[in-house]
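One structure, pasted below without further comment.
All protein chains of the complex are present and in place, except for one that has been dropped.
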Amino acid sequence: MSDEPLLAVDGIEKHFGGITAVDGVEFEIEEGTIVGLIGPNGAGKTTTFKMLGGFLPPDAGEIRYRGTDLQDIMQPSRAEKSYFTGSAALVAGLGGLALASQSTPSTAIQAGAAAVGAGAGLGAYRGQEILKTRHFGHKYSRPFQVSRAGMMRTFQITRELEGLTVFENLLLSPKNQPGENVLKTWMRFNSVTETEAANHERAEEVLDLLDLEHLRDEYAGNLSGGQRKLLELGRVLMADPDLILLDEPVAGVNPTLSKTLLARIRDLRDQGYTFCIVEHDMDVIMNLSERIIVMHQGQKLMEGTPEEVQGNQRVIDAYLGG
Amino acid sequence: MALELQLVVNGIVFGSIILLASIGLSLLYGIGDFANFAHGEFLTLGAFITFAGYVTFGLPIYVAGLMAFLFVGALGVLIDRILMTRHRDSTPIILLILTIGLALFLRAVIRLQWGDNQRTLGMPLERGTELLQGSVGWIDYGIRITSTDIAIVFLALVLATGTHLFLTRTRMGIAMRAMSDNKSLAKVAGIDTDTVMTVTWALSGALAGTGGMLLAMQTGVLFPRMGFNIVLVVFAAVILGGIGSPYGAMIGAYIIGIAQEVSVMIPGISAEYRYAFAFLIMIAVLLYKPQGLAGGRW
Amino acid sequence: MALLEARDVVSGYGDVEIIHGVSIDVASDEIVSIIGPNGAGKSTLMKTLFSLVDCWDGTVTFRGEDVTHDQTSDLSRNGMCYVPQTDNVFPTLSVEENLRMGGYILGDPPKENYERIYNHFPILEERKSQQAGSMSGGQQQMLAIGRALMLDPELLLLDEPSAGLAPDLVDDVFEKIIEINEDDTAILMVEQNARKALKFSDRGYVLEMGENRFEDTGEVLLNDSKVGELYLGG
Partner (left out) sequence: MALSGPAAFLVSMLTLGGIYAILAIGLNIQWGQTGLFNISVAAFWGIGAYTAALVSKVGGETAFSWGLPFLWVDVVGFPIPIPVAVILAAIVSGVVAVLIGIPTLRLRTDYLAIASLGLAETIRLIFLNEGWLTGGGTGSTVSNPLVDLQYTNLTLLVITLVVLGIVYWLAETGVQSPWGRALEAIRDDEEVAQALGKNTFSLKMQAFVIGSMIMGVAGALTALRLNYITPFEFIPEFTFYVWIAVIVGGSGSNRGAIIGAGFLMVLLEGPRFLSDFLPGLSGSVAADLRFLLIGLVLMLVVTYRPQGFLGDKQLMTEDNT
C-alpha cells in the first residue's frame, strides 16, 4: 500500500461521438503536493477533471484513489442493494398476486404466484445491473461516494447553492452528519445537536479564514464571482478531504484576495492536504505548483517542474499553435 | 387470428387520432422547451367545436372540422400573445405550472359552455365493411372497417404530410426546425424567434383541434374530460418518438396506438387499463432510452 | 475612418467584469486577429461587439454609426455577421436549409447569394442536401461561415474558426478566410492558434486579462518573444 500514490491515473480515455476528448492520459499525484494541470483550450482538462471526480466514467483505463478503482468506490452498498432487491421482489410479488386473484381466487395459487413473482423480482434486479452496464455504458454513477472517500472538487463556473445562505452552504459539506438522518433529528438525538454545534464552530473559523464573516447570512446567489470562488473553497475545507481538485480557483477573484487565497492553499499543503489545480493564470500556476502536467489535444504533452515547462519548446508551440 | 388483426386495425385508427395531437405537442416541446399540459384541452375544444358546427349549426362534418382547425389554432395564437410572450425567458417549471393552470381554465370554460353531461355527435351509424375475409386452413380471418375509420386515417395522414411539407419547404417551417435545433444560433442568424414561437402555438393548436374532431368522430361521444383522458397517451407517443421530433412522434403515435389496443389480449389485464399500459411503455422508455426512438433527430 | 471602432469597451457576465476597457479598430479591407492566453476575454469581447453580451461602458461604432446597444438582428441586417465558436450550424437541417436560415432576414434569399457561397465552398454545393450534423468538423466550419455570408456582410466576426480542427484543415479554413476578404469583406477573428492567425492577418491585437496588451502588424507580433512569454507566465 505504501508505494501506491494518493491518486494514480492510468491510461484513461474518453470519446464523445466521434471526438476523442481524452486519449490515454496517465499521471500520479503524491500526498502533500500541489499539482497543476494546464493546456490550451480543448486540451481535455475539464473532461479529465470530471472523470477524476467520478462524474464521468472513463471509456478505458482506470483511476485509482489510494489504490482502489473509482468504479469500486462508487459501488452501491450492501444495504442499498438489498433495498432495491426487496422492492423489485415486492412489486413482482404484488403483480403475481394481482394476476392470480383475477383468474382463480384459490389461496394456494395466489401464494404460489406471489412466490414466483418474488423470484422473478430478484431475477429482474440481477438483470437490471446487466442492463445498466449495457445501456448506460458504465457501472455506477454515484460520485458522492468519491467525495466521501476524501477526494473533492470545485466547479469551474461557480455553482453555489443559491437558495442557501453562505453559512448554510458551509454547514452543508461536513461528512457523517447525524442530523442528515431525519429520524435522529425527530428523536432529538444528542449527537445531532453536538455535531451541529461543532460544525457551527468550524464554519465560523472557515468564514474567518476566508474573510467572509460579513456575508455570513447573505444568500449565496447574491455574492460576487470572487466571493463565490472563496465560498466554494470554504465548502471543500469544511468537508476536510485529503485531495482537493480545484477548477480555476482564482478566476474572477480580485488580486489582493487571490494572493490570500494562494497563501491559504500553500499553508494547507504544508498541513498535509493535496491539491490538483486547473488554472489559466500562468503566474499563479507557476508559482504554486511543484509539478505541472501539460495536456494538448487530449494527450499528456509533458510533465515537469514549472521551470521545465516554461522552457519547453513543445509547450510553447502547443500554446501558440503553428 | 381475426381478432388480432382487428385489434391492429383499431390500433392504426386510434394511432391516427393521437398522431395529430402528438405532432403538435412534440413541436411545442421541441421549440419552446416545455411540456404543454393544456394539450388535452385543445383536443377537447376541437371536439366540441366540431359538435357545435355539426350538431348546433347543422354544417357538414368537414366544415365543422375546419372550424375546429381554425378556431383552436387561433386560440393558440391568443394564448401565446396574451400569456406566453411574457414568459419567453421563464424556467420550464414556471411554464409547466402555467400550462396546468391553462388546462384547468380551459376545461372550466368548456364545461360552462357545454355542460358536464355527455354529448353525442349523432353521426349516422354504419355497419363496417368486411375486408380481407377468407380463411387459411382452419383459421378464419376478416376485419371490419367503417368508412369513418378510413376517413380518420386518411385525414390524419393528409395533415401529417401537410405538416411535413410545411416543415421542410417553407421558410417558417425550416425556421421552426432551426429553432428547435439551437435557439441561440437561431437568434444570431437573425431569425425572429418570437414570431416562430407564435406560429408554433398556432400549428400545434390547429393540429390538436383537428385531432379532437377525429376523436369525436370515432367515439361519437363528447365530454369535458375526453382530451385529458388521452393526453397521457399522447405524451407517451411523444416521449417514445423522442421529445421535440415530430417524425418520431408520428412513429410513436402508431406504436402506442397499436400496442394499447393489442394490450387487451394480455390475460388478466382488463381493457380499462389500456391507458395505463401506454403509461408503462412511457416509463420504460424514459428509463432506458430517454432520447426516444428518433434519438433527438428529426 | 475605420469600419468598426470599439472604444474602451467594458463588459462581463452577471457581476463579473471580464473586459476592462478594450479598444479595437477594423478597416474595411483588413483581416484583424485578436489573440491572447486562455481567459483573456477574447470571446467575450467578440460577443460584446455583436451585442450578445451587454456593453457596460464604452462605445462601438460601425460605419460611423453608434451600434453599442443595437439588436443582433439589426447588426446582421446592416452588414455585421457573427459566427460562434461551437454549435454554429443547425445539425438536423440540410446544408441548403442552413444557408436559407442564414438569409432569413432577406425573406427568401436570391439564387446569387447561394451561388456566391458555393463558389467559395464547392464542397457545400456537392453536399447541399446532406444533414449538417453528419458532416466533418471542417465542413461544418465552412458551412457556418457560409451561413453568415448569406447576408453579404461588410464585416465578419469569427470566433475561433480553427477550434477543434485537424492541423491540415486549419490552413484550408484560413485560406478561405483570405479569399472572402479579397471579396471585400473585412474580417475580425479571435484565435487560439496565434501563430497561424497572425501569419494570415494584416494586424493583430494581443489581449491579456481583459485589457489591450500589444497591437501591431501580424509579422511584428509573430516575431515578438514577449508574446510567447505572456502565454506561459514570467
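Per-chain numbering from 1; labels A, B and C assigned in written order.
What we mean here is this: a contact is a pair of C-beta atoms (placed from the backbone, for glycine too) under 8 Å apart; a residue touches a chain by one contact, two chains touch by 3 or more.
This one's a predicted model, so the numbers in the text were calculated from it and none came from an experiment.
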item: Contact list for the unshown chain, restricted to visible chains; value: A, B
item: Which of B:L19, B:L45, B:L98 or B:L155 contacts the chain that the document leaves out; value: B:L98
item: Among A:E162, A:D267 or A:D283, residue touching the chain not depicted; value: A:E162
item: Given A:L90, A:L209 or A:M302, the one touching the chain that is not displayed; value: A:L90
item: Residues of chain A in contact with the chain not shown; value: 53, 55, 80, 84, 87, 90-91, 101, 142-145, 147-148, 152-153, 155, 159-164, 168, 171-173, 175, 177, 179-182, 185-186, 192, 196, 219, 221, 235, 239
item: Where the missing chain touches chain B, by residue; value: 34-35, 37, 83, 86-87, 91-94, 96-98, 100-109, 111-112, 115-116, 232, 235-236, 239, 270, 272-273, 275-276, 279, 282-283, 286-287, 290
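The rule we apply is simple: only the chains that are shown with their structure count from here on.
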item: Chain centre separation in whole Å, for chain C relative to chain B (CA means); value: 44
item: Inter-centroid spacing, chain C versus chain A (mean Cα positions, whole Å); value: 37
item: Complex contacts: residues of chain A adjacent to chain C; value: 19, 40-42, 224-225, 248, 251-252, 280-283, 285-286, 309-310, 315-316, 319-322
item: List of chain C residues in touch with chain A within their complex; value: 14-16, 37-39, 160, 162-164, 191-197, 227-228, 231-234
item: Footprint of chain C on chain B - complex, ascending; value: 171, 174-175, 177-178, 180-182, 184-192, 297-298
